[in-house]
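Missing here is one protein chain; the remaining ones are kept as they sit in the complex.
Note that the chains take the letters A, B and C in the order they are written out, and that residue 1 is the start of every chain.
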Amino acid sequence: MSSTASTQAGQKAQSLTLVEAIQDGLYTEMAQDDSVVVLGEDVGKNGGVFRATDQLYEEFGEDRVIDTPLAEAGIVGASIGLSQTGMKPVPEMQFMGFMYPAFDQIVSHAARLRSRSQGQYSVPMVIRAPYGGGIRAPEHHSESKEAFFVHEPGLKVVSPSTPYDAKGLLAASIHDPDPVIFLEPKLIYRAFREDVPTKPYEVSLSEAAVRRDGSDISVYTWGAMTRPALIAAENLSQSRGIDAEVIDLRTLSPLDTETITDSFKKTGRAAIVHEAPKTGGLGAEIATTIQEEALVHQEAPIKRIAGFDAPMPLHSLEDYYLPQAVRIQDGIRETVEF
Amino acid sequence: MSSTASTQAGQKAQSLTLVEAIQDGLYTEMAQDDSVVVLGEDVGKNGGVFRATDQLYEEFGEDRVIDTPLAEAGIVGASIGLSQTGMKPVPEMQFMGFMYPAFDQIVSHAARLRSRSQGQYSVPMVIRAPYGGGIRAPEHHSESKEAFFVHEPGLKVVSPSTPYDAKGLLAASIHDPDPVIFLEPKLIYRAFREDVPTKPYEVSLSEAAVRRDGSDISVYTWGAMTRPALIAAENLSQSRGIDAEVIDLRTLSPLDTETITDSFKKTGRAAIVHEAPKTGGLGAEIATTIQEEALVHQEAPIKRIAGFDAPMPLHSLEDYYLPQAVRIQDGIRETVEF
Amino acid sequence: MNMKNEAGSKDVPAAVREDSDIVQILDAEGDVLPQASVPDISDRQLLELYETIKLARHFDQRAISFQRQGRLATYAPMTGQEGSQVATSLALAEQDWLFPTYREHAAKYAHGMDLASLFEPLRGHREGYAIPEDVNVMPEYIPIATQVPQAMGMAWGHKLQGKTDTAVLCHLGDGATSEGDFHEGLNFAGVFDVPAVFVCNNNQWAISVPRERQTASETIAEKAQAYGIDGVRVDGLDPLAVYKVASEALEKARNPGPGELRPTLIESVQYRFGAHTTADDPSVYRDESEEEVWRDRDPVDRIETYLYNEGILDSDLESEIQDRIEQEVSEAIETAEQTETSPDNIVEHVYEDVPARLEQQRDELNRLREKYDDGAFSEVLE
Partner (left out) sequence: MNMKNEAGSKDVPAAVREDSDIVQILDAEGDVLPQASVPDISDRQLLELYETIKLARHFDQRAISFQRQGRLATYAPMTGQEGSQVATSLALAEQDWLFPTYREHAAKYAHGMDLASLFEPLRGHREGYAIPEDVNVMPEYIPIATQVPQAMGMAWGHKLQGKTDTAVLCHLGDGATSEGDFHEGLNFAGVFDVPAVFVCNNNQWAISVPRERQTASETIAEKAQAYGIDGVRVDGLDPLAVYKVASEALEKARNPGPGELRPTLIESVQYRFGAHTTADDPSVYRDESEEEVWRDRDPVDRIETYLYNEGILDSDLESEIQDRIEQEVSEAIETAEQTETSPDNIVEHVYEDVPARLEQQRDELNRLREKYDDGAFSEVLE
């Protein structure tokens, strides 16, 4: 684990992994704003099961980095209460698969207190959760059900795909006046490093990122799938001269439909890559939005390259379940050659 | 409330409302099969807050029609356990908005025990819940989040739109070896009557129903929205000569994609009507499926006529939130005239 | 076993008996019980308690009748429970926070909400949940027990910020004790020792489900032990006893003595005299005669008798009060009936800023409202 920002004050940037950037982001926000508190299972002394909250307990003490009992509805419910007292809670759900016990508190309360109270009360809170597959984890540890939260008005949903974005999106989420579900692609927690400014900065919650310019097809994705999508695009560019534009949505709700449709208007073709089961996944929303806004430009069916409509298998089969570069490449080719 | 099937043994059919047909369906199944048990909050002595379980307690006794403590995860969890002993539990969730506390038991367990155990254990269970808006109910009583359950592999999701279908789909759901989320459109619980056979029968869980033949546009809907969709179609046929085909999906998961795409191939245009918030709703899945399977036939953007991306307002505004015939008509016209 | 009595059999209710484990000050008639210590309340406060309880009773009757006339949507009555509601709220300091359910109309009013705002949601307008800045009340909770961890969290937030002069009082029903959220919230409250008081309004019924079907524990108060917090039972039809217990619990929440714990679970033993809501028919599932033993202990009569006994109230004052509350309730419903909401409201306050897509949805709605007319929207709903 890298040292915290405090010990690196002299530097302008550090080379961090995604999970280190999260930790650095939490550190930065907590150092700036006393009202930010982190709470959850094993986030304190243990620094989080993925070390995302490493050193925070030592740095900010047990009143701001709080080990809670094992109860997700309790954690989120308590966080809603905390947020009514001027605090900005950043609860961690240990894995996305363990958010479901808190589902009611999230969708019936965190998402709705603002509208229920006609703006009188609000819930500035960031619920962090590692999500997605590919790390040989046991059952229930590989969930990717962002679509559940996207379908609940009142929530924002964010998922970074790079260390730089992780810190910047986390800052923007913490500053946001509304509840944000912050989904961390744990497959790439430590996959690569990137320069991350030590100073505070925000990455906007309203803009998707064009990760690769291209003219033949638009590939929409987010989180851990951004990498295989970029690899597939690169491979196809070299092997077939197919020039794919790769768009990392970053914020999944509200969607940046402008960037989505602008790209499509240019390419006329699209593929969407996500880990979640295909049926009812976010890919459907993106494809439908595109045909609503830009049907006249459409030259081929929009391809969804997604998880199976099946629970995530145990790890011996997860490589087949998750979209890999090979599946993405094949899907892009099929769409371009349609 | 109509009398139960037992007292009507001489007749071939009874004229029932949708909620009476549910009651009759439960009665019929319980009379045939001792293993069927009904449980939930207020389902026993009180006969259910909508009278859907009326008379069942008197008829089958407190061991088969069971008032439980107020705890939805407990009800669903206990039902999963009951289903392991050869019983067929039919738990009621009092309103869809109160299913969320049981969300974890539903998605992590009911949906997955079969695959987790490689087919060794299964969860034959039907979770009934009234859903949807339009009855001037308080907050949290008008949920229509079928999309959550459609996105969870292992669950089936069913929603009837007529008394006849209600009884037949309920029978098929109870006979089904997998867990079924049975969503009852409470807006039309008592809206109209229909002849319902007294004898047992099934309506298949794999076939959508074409409620109105048409050639200009396919309108896909389900549950309570089927009626305004049919009214809109009728109005447009008379006023504009627009001939809409109206398809009631009935089973929302797995989708009958064949009927969906066959109709679209004929009409080349589509509108989807649902109460749920537009973004991430089932409309997106249907539209995307259509463009995947039948893009070459598509002549206009597929129109979603749906709830707002906002929590359901209180009743003074719910008529504006829900798709009404006027909105449906307008949307159909726009799509046909595209 | 108290259970049997509370369960709603025709036996004498637990609250009646000279039970050592239940706090009582007034007997069924309103006379002070021997050895009871009356809390130190000024005459002015006693009259406020009385007037507010009377108002609550009247409010309830008017609301039920308005509902029958179709002027209000489903309403959850509180007759029999007003004494406890008002007494708990009057025990609050102004800065304390209140977490009500759908039934605590009087508790909200007694902690500062105006009466008209109570009617607004029942008329389909959310305005009543837009609680003014200076009133420390949360919008009512309909999903059962979900308020418990939230109330815990708010109390915790105050404590973490050193504002221990602020306590949180959280209402819940007997049915709510079966929910996981009750458990998680109270367990957190014990672990983090927060300044919160949880008042379980045990009215013996959760819609049609009697208390003994809700849990096999003898009392609800004893559940506190599982969380390492204090539990206390009080006669919920005795406003003085409730006031005393709530005041002490709130005081302890703010300033615990040595070795004392901040949180308390109060079981306020009551009875739901009426239907669960105006949509409910209790004759289907319970014997109406069961009500009688509880009616004999009507909180309104008891506090009234007490005040007459003490010479604080006489018949002139009583009718002056009665006139005042009738007028207040009438005015409130008139005000509430004037509330109007624009359909634009649907998209507002979902987020701080209206997202682009939601704006489009509003524009589309307004386009249709202009093209057709508003009447068209309610035409074919059913």
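Quick note on the criterion: a contact is a pair of C-beta atoms (placed from the backbone, for glycine too) under 8 Å apart; a residue touches a chain by one contact, two chains touch by 3 or more.
Note that the coordinates shown come from a computational prediction; the quantities given were computed from them, not determined experimentally.
For the chain that is not shown, the touched chains among those present are A, B, C, taking the whole complex. Looking at A:D195, A:D213 or A:D319, the residue that reaches the missing chain in the full complex is A:D319. Only one residue from A:A71, A:M87, A:V203 or A:V336 touches the chain missing from this view: A:A71. Touch with the chain that is not drawn comes from one residue among B:T17, B:Q94 or B:S108, which is B:S108. Here the missing chain is touched by one residue of C:Q45, C:S65, C:Q95 or C:Q225, and it is C:Q225. Within the complete assembly, residues 178-184, 187, 190-191, 193, 213-218, 222-223, 225-229, 261 of chain C touch the chain that is not shown.
In the full complex, the hidden chain is touched by chain B at residues 37, 63, 68-69, 71, 73-74, 76-87, 89, 101, 104-105, 108-109, 113-122, 153-154, 156, 177-178, 254-255, 257-258.
By the touch rule set out above, chain A reaches the unshown chain at residues 41-42, 44-47, 49, 67-74, 97-98, 100-101, 134, 136-141, 187-188, 191, 227-228, 231, 278-279, 308-311, 313-322, 324-327, 330.
Quick note on the criterion: only the chains that are shown with their structure count from here on.
Centre-to-centre separation of chain A and chain C, using mean CA positions: 41 Å. Multi-chain contact residues of chain B (touching two or more other chains) are listed as 73, 97, 100-101, 139-140, 279, 308-311. For chain C, residues touching at least two other chains, in rising order: 126, 143, 180-181, 350, 355, 357-358.
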